[in-house]
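Got a structure here, written out as structure tokens. Questions coming.
Missing here: one protein chain of the complex. Every other protein chain is in place.
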Amino acid sequence: MIIGFDVICLCLILLCAILALYIKDLMGAVIVFGAYSFLMCIVWACNAAIDVAFTEAAVGAGVGTVFLVSTVYSTTRVDSFKKNRFITQLLMFFVVCIVGSLLLLTVTDLPEWGDGNAPANAHLSSYYLENSIDDTHVPNVVTSVLADYRGFDTMLETCVVFIAFIAIFAILRVRKSRTNNDETSKIFELLVPSYQKVDSVIIKTASHLMIPFMQLFALYVVAHGHYSPGGGFQGGVILGASLILLAISYDFKKSLNYLSEKKVILLVALGVLIYAGIGVICLFLGGNFLDYSVLSKILPATDSIMARSHAMLGVEIGVALTVMVSMYGIYLCLSSNGRFDKGL
Amino acid sequence: MDYILNHFNYIIVVIIMMLGLWGMLSLSNLVKKLISMAIFQTGIILFYISMGAKKGSSIPIIKQAYDDHHHPIHQTINHIDYANPLTQILMLTAIVVGVATLGLGLALTQRVYSEHKSLNEDEILESLS
Amino acid sequence: MIDQAPALIVVIPLLAALFITVIGVYKPRLSWILTVLTFVITSIFTIITLKQVVVIGPVYYMFGNWPAPFGIEFVIDHLNALIIAMISIVALLVAIYSKHDVKKELGDKIPHFYSLFTLLVTGLLGITMTGDAFNLYVLLEVSALTSYALLALSKGRAYIATFNYLIMGTIGACFYLLGVGYLLINTGSLNMADIATIINANTYSYAVLAAFLFIMIGMWTKMALFPLHGWLPNVYTYAPTSTSCLLAPLMTKVSVYVMLRMMTSVFNYDYIFNVLQWQQVIVALAVLAILAGSILAFRQDNLKRMLTYLIVAEIGYMVGGAWLGNVNGFTGASYHIIADGFMTLCLFLAIGCIIYKIGDSSLASMKGIFKKMPLTMVGFLIGAFSMIGIPPTCGFFSKWYLLSGAYEAGAWPFFVALLVSSLVNAILFFRIIEVGYFHALPEEEPNHNHPKHKRDEAPLSMIIPLLTTAGLLIGIGIYTADIVTYLIRPFINTFL
Partner (left out) sequence: MQTFTSFLPAAIVLTSFIGSVAVFFTKKNQNLREVWTFITAAINIVLLFRMAKWILAGNTYTYHIAEVLPGLPLFFNVDGFGMLFAFVAGSLWIVTSLYSIGYMRPLKEHAQTRYFACFALAISATMGVAFSGNVLTMYVFYEILSLSTYPLVTHHQDNEARGGGRKYLTFLLTTSIGFALPAMIITYLNTGTLTFSNAGIFSQTADPTLLLVLLLLFLFGFAKSGIMPFHVWLPGAMVAPTPVSALLHAVAVVKVGVFCVLRILTGVFGIDLLSSTSLSTVVCVIASITVIVSSLIALTQDNLKRRLAFSTVGQLSYIVLGAGIATMYGVMGSMTHIAMHAFGKITLFFCAGAIYVATGKKYISQMVGLGKQMPITMIAFLIGSMSVIGLPLTGGIISKWYMVLGAMDSGRIWILIVYLISSLLNAAYFFPIVYNAFFCKEEDSQYPNKIKEAPLPALIPPVLTAIGTFLLFIYPELFLNFAKVAVGVSK
């Protein structure tokens, strides 16, 4: 680990964070925030958290920024209202200072940065590292912990993605047929800035070329999660990003031809269902929920350890499906203000 | 100086988190609040990641030798060689949860905007009263 | 199947949510019946588990069959067995209740409402049962995200209120996560029982203090303890009726339970009450919460809003009781979780019925309500009596224990605050009763062919849950001794 590099990165991150809060123009703030996220990825990668860095690059910096940009586009990028908030800000500054100094006080108690024998690195994590191969035959310990040891967490996490999609869909979706005659919808139309339809051949062709490779790569990330960094979340987000790219470079009509609204809802649920379904099958086979080892009873030519490995692939596929479709669905909702007609 | 360098990440974590927290509590623009929220969350993620870092360790993928039948050969693994996988998977979850919250917050922001024609909390409160 | 009950309690609503979403695309009408069915089954399982816990003691369930600190574990002890039973029953009642209300308020979003509804309950059940500190965070977010969505399904001011709730809720959850991080950095473990054994062997450092402090602040934000309560009233006032009926009884109470759980299962009595010695401060906060809640409630003339402030006061009851640091206080706090859950439900259901029929919950619109909706008002009365603390409703018995605890601890301000709050509640509710009882109905139709005081009750699917809840209030009150002896005391004995 190059301490110096880390320190520089961390200082840059701090700078970006301050800038993101300081810049008045929302679009600028969002972009700086994207940079902040990418710098964060680098720090994490330096700290050997390659899966986290991967996820942050795809989810936090990538899709997250797209969401932010969509929102800024659908609302407004300038905030002209001025009111002196100095008192509040000062008060909050003191509150934050108190909390912060308390946190700084605890720093002395914390182990040094990179101390391999710190308690946090000893108890559970050493067990995972030393037993993952024997227990599950999966060399990527992150995957085995994610999908097996703490599989229940991951199922709920998939659920969170599902919830986010359903929630955003329920909040934002407005059906044209219902609002057409409505007076308010006309005002609503006026509020949303009009989009200039850019019909760029270059972008279209480039994305046309890119999308298949993106998707192929994403499938590789999903499938090869056992042996290399990656897995359902990362792969799912990349798949989702490819669909988002499609929607951005062409229009909603084309992307909705591939994946209609109805299909989106079904597939999001299906992804979680695959995950939970595997757990329930384990239940029916006499094991505990998500106890993949009992799947060896129905999977041909696998012992109980390989069954775990195979089942992990299954749940990763479920995760990928949910994440892909919900990222796409959330993008559709956010960028079109819930009307599903035209986006960024 | 050495001490500060050894705990540098924690200090940065504290500053980033407090920056985010301050932004959430005292900025008036809704989108800015959400950005602050994301900054706060990444601060916590950085906290977890740096507690799991080990000097001179590799990424937590076990270098495994296999026999001819593709069965892994048993070998003793020293956990010092690999970074902590536990904090990493926890943070995978946290990142996904974070983006889900962000998305939901943005959806709400859009609705607030269509309801009050503004993204500024003060302006909205003024229009309500 | 019985030994799988802990998993099924969570998995059944989760799967149901998925099916409701899928079926909702084609047949939105089925979602109500599916939800009700789900909670009937869940309630049966929770009650079976409750019985099992009483008979054989705490139940442990390993997900993926991984032994405790390595995998995720559900621990169902005496108290949370009771609380999951409460959650599932409340969910069932609200599900039945919501049929007409949702149809009226939400239109084409019904399947989304129900799928979020079931997921929310999944999250709450999981929070209560889980024995893993990080798993709790994930479940916390599951319930938080669903609750944001459910609250925002209403229109108008609900959006900005929910947005503020989202910010505060995220701060709470993040603080909790930070606290868990400090636990992890100290112990390297995430399983609560495991953490407890490791921490007890350690000396108490600043880092442990930070862990405790941040977990507590996180939970206090989530439960809206006094200075952090700002988000709550707006959120519950502007939410759709069915949503507030579900959230008001459950969300804050589950957070209180998490606080109790953290105090008992992760940290220990000695650390909290002898090493830290914060009890004076926290009880003082609780006193402020009770007084502030009561006073603010006094100033409201909207019924629903008034109740939201009463929730703030009730939170003070529970937090204060838990921090008295004696058996009676702790019993009171635990018992009040159940009692207050049903109490709040009862009142919110009653107000929901009124809003459904009258379209408004302001005090002025309550004129002559006793004539118009007698059954609803019976439910309302029993709920109000319980809030005031009139025996034999359960509100009286929780107050009994809290007062006992306050007396034993010598916490006189808390003692007095409890009494004052009861009296304020009495005045608040009798103000409403007076308006409903004395004022004649506003003359809506000049046509005198219609009888003046026409009965116009809410539909049966709303009245039955309301009256069931009212019955439960009395039932729980009468069985207080059993609840305390068989469920709450065994739990407390492991702690004190």
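Chains: A, B and C, in written order; residue numbering restarts at 1 for each.
Heads up, the rule we're going with is that contacts are C-beta pairs under 8 Å (C-beta built on N, C-alpha and C of every residue); 3 or more make two chains touch, one makes a residue touch a chain.
No experiment lies behind these values; they were computed from the predicted model shown.
Of the chains displayed, those contacted by the omitted chain across the entire assembly are C.
Touch with the chain that is not drawn comes from one residue among C:Val281, C:Ile427 or C:Leu496, which is C:Ile427.
Of the options C:Tyr97, C:Phe415 or C:Phe491, the residue whose C-beta touches the omitted chain is C:Phe415.
The chain omitted from view is touched by exactly one of C:Thr197, C:Gln277, C:Ser362 or C:Thr485, namely C:Thr485.
Across the interface with the omitted chain, subunit C contributes residues 385, 388-392, 397, 399-400, 403-404, 407-408, 415, 419, 422-423, 426-427, 430, 434, 437-438, 477-482, 484-485, 489.
Just so we're on the same page, only the chains that are shown with their structure count from here on.
The distance from the centre of subunit B to the centre of subunit C, with each centre set as the mean of the Cα atoms, comes to 30 Å. Here the spacing of subunit A and subunit B, counted between their Cα centres, is 11 Å.
Shared interface positions of subunit B, defined as residues touching 2 or more other chains, are 17, 21, 25, 51, 86-87, 93, 97, 100-101, 104, 107-109, 111. Counting only residues that touch two or more partner chains, subunit A has 103, 108, 110-111, 118, 120-122, 124-125, 128, 150, 153, 157, 160, 163-164, 167-168, 171.
The residues of subunit A lying in touch with subunit B in their complex are 1, 3, 6-7, 10-11, 13-14, 17-18, 20-21, 26, 29-30, 33, 36-37, 40, 43-44, 47-52, 55-56, 59-60, 63-64, 67-68, 70-72, 74-76, 79, 81, 83, 85, 88-89, 91-93, 95-97, 99-100, 103-104, 107-108, 110-118, 120-122, 124-126, 128-130, 132-134, 137, 139-142, 145-146, 150, 153-154, 157, 160-161, 163-164, 167-168, 171-172, 188, 191, 227-229, 233, 323, 330, 333-334, 337-338.
If you check the complex, the residues on subunit B that touch subunit C are 17, 21, 24-25, 30, 33, 37, 40-41, 44, 47-48, 51, 86-87, 90, 93-94, 97, 100-101, 104-105, 107-109, 111-112, 115-116, 121, 124, 128.
Against subunit A, the residues of subunit B that register as touching in their complex are 5-12, 14-23, 25-29, 31-32, 34-36, 38-39, 42, 45-46, 49-64, 72, 74, 76-77, 79-80, 82-89, 91-93, 95-104, 106-111, 113-114, 117-120, 122-123, 126.
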